[in-house]
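For reference, the structure I am asking about is given below.
Omission of a single protein chain aside, the complex is shown with its protein chains in their original locations.
In this document, chain identifiers A, B and C correspond to the written order of the chains, with residue numbering beginning at 1 in each.
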Amino acid sequence: MSQRSYRRREFLKASAAATLAGTGAFSLARQAFAADPINFFAWSAGVDQVKSHISAFEAKTGLKVAYNNAPWAQYRDTLVTKFVGRAPLDVLWVSDSWLPEWAEAGWLAPIDGYPQLLKYNADVDDFSTQSMMYKGKQYGLTYYTDYMGFFYDEDKLKKAGIGAPPKTWDEVVQQSLKIKKAGLAEYPLMLSMARETWLIEFLSAMVFSHGGRFVDDSGVAVMQDKKRGAHAALSWIVEAVNKHKIVSPACVEIGELNGLKAFTSGNHAFALLGRYRVRTLNDPKQSQIAGRVRQALMPAGPGGSHATVGWNRFYGLTSQAAANKEKAANAVKLIEWFGGKADGKYAFQKLMFMDVGSGFAVKPLFKDAEIIKAYQQYSDIGMYERQQALAKKKDVISPWFGEWDEVNGTAWQAAIVGKSSVDDALRKSADSWNKLRKQG
Amino acid sequence: MKRIFLFCASTVFLVYVLAPVAWLVSSSVQQEAEITSRPPHWIPREPTLENFEAIFAAKEKQVTYETRRQGDPATGGYIPSTARNLVPAMWNSLIVAVAVVILNLVVSVPAAYAMAKIRFVGRSASIYFMLTTRVIPDIALVVPFFFFIHKLGLLDHLGSLVITYLAITVPFGVFILVGYFESLPDELDKAARIDGCSRLQTLLRVYLPLAVPSLVAVVLFTFLTSWNEFLLALMFTQTPASQTMPIIVAAFTSDFTISFSFINAAGVLAVIPPVILAVVFERYIVSGLTAGAVKG
Amino acid sequence: MARIRLESAGKRYPNGFAALESLSLDIRDKEFVVLLGPSGCGKSTTLNLVAGLEELTSGSLYFDDATMNAVPAHRRDVAMVFQSYALYPHKSVYENIAFGLRMRGHPAGEIEKRVRDAARRLEIEPLLERRPHQLSGGQRQRVALGRALVRQPAVFLMDEPLSNLDAALRIAMRAEIKQLHHTMQTTFVYVTHDQAEALTLADRIVVMRDGVIQQIGSPEAIYDRPRNTFVASFLGNPPINYLEGFLREKENQICFARGALSLILPRQYSERLRGQAGRPVKLGLRAEEVDEHSVPRAGETLHGRVSSVLPVGSDQYLGFEVEGSLLFFRVGRDLRHKEGEHVALSVNVNRAQIFDASTGESLLWDGSA
Partner (left out) sequence: MSRYDQMSALGLLAPMLVVLLVVAVFPVLYSFWVSLFDLKLTRPHRVPFVWLANYATVFQDPLFWASVWRTTWFTVISVAAIMVIALLAALLLNEEFRGRRFLSAVLLVPWAIPYVANGLMWKWIYDSGYGALNGLLFQLDFIDKYMVWLGDSEKTLALIANAFVWKEVPLATILILVGLKSIPGDLYSAARVDGANVWRRFVHITLPALRPSFMLVLIYEAMMAIRHFDLFFILTEGGPAEASHVLAWEVYVETFRKLSFGTGSALAYIMAILTFLLAFALIRALGKKL
């Protein structure tokens, strides 16, 4: 054996071991995919409801659905990674917040070419349909529509000698101080100001009820304008935390979920929460203040109204599915099954409402006797409708929303914890908006 | 006098280390009503294992209108629908960790032996190179890794984690092993060569059996690093098929409606395997690290 | 069984340090050669080159007629014993000894037999199942020897194998190694810095310094006819004494002169030293070359003062001041001198060495081994 071949063999022995081990690991990791199912991705809400409805769909059509979900908090990151990585994905839940961003990036396809889907617009609240439009095209069918509601603990108000819930934010301060004084709650108002996806909805509700806007109709930032409601809204929060001490300084670390829990354990008298949470609030199994929670119209700021923010989550169709005729046809069937009628009924919307309490935007269901009966058990359907009529869609939805939202959330928090003045915070947020807008 | 002092110091130390964990365990077996009491119940009055049962009992099954669980996940005792992902995620973590451990050893053992025992041209350069790569913060690797993993088509695959974890574990493994090999006498190397071993045989038949303490230490370090890694897994895995334990646990903290005690239960489960490993192999960690570490 | 030849062997490290410049050495088959020198002289490097643990950067190495330059250690038929024994701590004594045979693919039966034989011969049979850490230093040394000898190699290399043993054991092991060489009938290359070991064991000694061979020769030749002061100083205990002075010729006799001292050098030196009167030289006198019993004769006597008397059991060392220089002699213990006493000592001029005062080269060197 020559020297050279000898050395080579040594070398090969060493490296072969490494290679073998490497390939072994990857084959282990690789997942086998079933033959072309409809890939459906959602956040982890109503999982059992979705699954049961899928089972019915599969039984009916013979198609297979690969359903996966991710937590709401990681949903956007996850989906963007999937889009960029071209992971197989056909139908997905989309939040109105992300529509411009995802449509601009070419990840979502409009559904204008599918009359079998568009026909459902006739049954849907116009406000909800508008939330699914971007640049004149419609990108889906609604999965759930809801708004930010104002809730109060009737017992605490009575004990503090308060007859009626507050109509204005000033009254919220006065009543809170009374409740505080009576020792009924340290921080009467639960306001969740943690940095999470919910924050923009809380902020929008505050701004809209103060008669304000973040941006005007032409898309120019107006939040920094002292005469507009955003300034008043933030000033009110800052005073509520730092001057009146009716909102906990911990609000910047309390997310929507923890806020909900704090409210259900009876720590607060007032709360801003998604309307659908009222079911939990009045459920004796989950809430210590069950049966005592009432909804009131969003308090109005000076010069404001009882307006609140409404939102929409919908079924979207990916561009990769739209590009393939067969895939698109199957995906559209699934969208219709969920977002439209299944077997001639709005079955899924009703299922979600009955099981979970999720809001819907298909108007015929408002007349559904079972739904009315179910809702009246824990809340007032009249109030539900009155407030929903005053809901507005978020005005900051844009392709650069995600990036701006980071800056904006930080700025509001900075003002709340006293690290920045209200003026500076809003100016910073507005500057960021205008800069991003210019960059496109 | 000294005994008393040592006793007090040990107690302070024990409390510092164990109290937070004890609180985590205590919280994991409390019911939701109890866990929200103020001040907290340090010892649960009505301990329950329902969180753990939910995690292990949860099985993937056909869900129809009839078998669906009604109500928000909340009404099911605050146990999220994703509870069933935890056990598979622990399997994922295990698979990744084992694969990384094996590959790491295959890569770093020969390299460490060469650096410690062979005086070759480029020896110090390769040592510096290896150490330099350790200094790069892993978050700086995320973007290039992302494109790299994307190119390989491994996004949302365990393979992406195996590859990227090598980047963060190999330099450390080599570092520890080089130190340990250097502490073993050179003459053993010579003796083995004279006895007829090639370099590879010298490594496998003489040094490897002698390096067991540091091998165990490297295996443990690598295993725990992989098992515990969060940032890269957060970036490169998106579905339960490939998500590892830390991702699923972190996801619980941001789920819609979830009980505090459930999160703590998930935390307890995440903690148990690595803690058992570490405590069982405690002896090796210290002795395996020593030779490498002091030399630096 | 092999003849080992190094031709102009050089070893230069990447950092530029030259351990060996150009070394030529021809070791005969079955010869016992000792490489002797202080640390850093290149003796271990030479051994490693022969073993294949290091590679020549210039020149050639042959085993018999085969070039070995690029053959790695594990493919050479050599065995080696190390100063630290280098036993495998994780293997039993048996496995330590058997390992080399296993690696070379000997059949199991033969391995068993050879290991048993070696163990019997080295009287370590009862230890075979032990681990190295359960052995004494001497036992480890035997195991290390056993590991080398079972191989029945063509070349048997030893790198300071006895340095870690205590003095008594060292003497005993020397005898055993010598015995081993006789029975094994193979080529031994032995590295040491201990001149006594070299003198006891070697067929030929190679004295090295700074990577250069100073002298090669039989122990007697090296001891009696050192080529230079370095070699002369390195062997002998207590070391050789030097007196600086001049050569002088009178009455057809050649003398060494220093001050009042004049020693008549033996006749057989005349041929080499004639005609160099006045040349500055160093006289080398080994410590044992005093003859305390003979009557002092002119030209063979040192007159001086006893400055110290150091008994060392069987002998005593005498510190002796002559012409302003201090010399040490080894004399019998029955010779009763006192410190400060002036005496005359008769020296054996027939074994005196003459070196050039500046270069240290022997003026008696005739190039013979």
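Just so we're on the same page, a residue touches a chain if its C-beta (ideal position, glycine included) is under 8 Å from a C-beta of that chain, and two chains touch if they have at least 3 such contacts.
What you see is a predicted model, and the numbers here were worked out from it, not measured in a lab.
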* Looking at the whole complex, which visible chains does the left-out chain touch? -> A, B, C
* Of the residues A:Glu104, A:Asp123 or A:Glu171, which one touches the chain left out of the display? -> A:Glu104
* **Residue in contact with the excluded chain [from A:Thr142, A:Ser209 or A:Ser248]** => A:Ser248
* Tell me, which residues in chain B touch the chain that this view leaves out? -> 3, 6, 9-10, 13-14, 16-18, 20-21, 23-24, 27, 35-40, 42, 106-108, 110-111, 113-115, 118-121, 123, 126, 128-148, 163-164, 166-167, 170-171, 174, 198-200, 203, 224, 227-228, 230-231, 234-235, 245-246, 249-250, 253, 260, 263-264, 266-267, 270-271, 274-275, 277-279, 282, 285-286, 289-290, 293-294, 296
* Asked: Which positions on chain A touch the chain that was left off?
  -> 3, 7, 10-11, 14-15, 18, 77, 80, 84, 101-102, 104-106, 186, 194-196, 248-254, 258, 261-262, 267, 399, 402-403, 406, 410-411, 413-414, 416-417, 419-420
* To do: Since one chain isn't shown, list which residues of chain C touch it in the complete complex.
  => 13-14, 52, 54-55, 70, 72
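FYI, only the chains that are shown with their structure count from here on.
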* To do: For chain A and chain C, let me know how many angstrom lie between their CA-based centres, rounded off.
  => 90
* Between chain B and chain C, what's the gap in Å when you average each chain's C-alpha atoms? -> 59
* What parts of chain C, by residue number, touch at least two of the other chains? -> 75
* Find every residue in chain A that makes contact with two or more other chains and list them. => none
* Asked: Which residues, counting only chain B, touch chain C once they are in their complex?
  -> 121, 185, 187-188, 190-198, 201, 205-206, 209-210
* Structure fact -> Note: in the complex, chain A contacts chain B through residues 10, 13-14, 17-18, 21-22, 24-26, 28-31, 44-49, 51-53, 55-56, 68-74, 77-78, 81-82, 84-85, 87, 196, 255, 257, 260-261, 265, 279-280, 283, 285-286, 351, 355-357
* Going by the contact rule at the top, pick out the chain B residues touching chain A in the complex. => 36, 62-75, 78, 80-82, 95-96, 99, 102-103, 106-107, 110, 146, 150, 154-159, 162, 198-200, 234-236, 238-242, 251-252, 254-258, 260
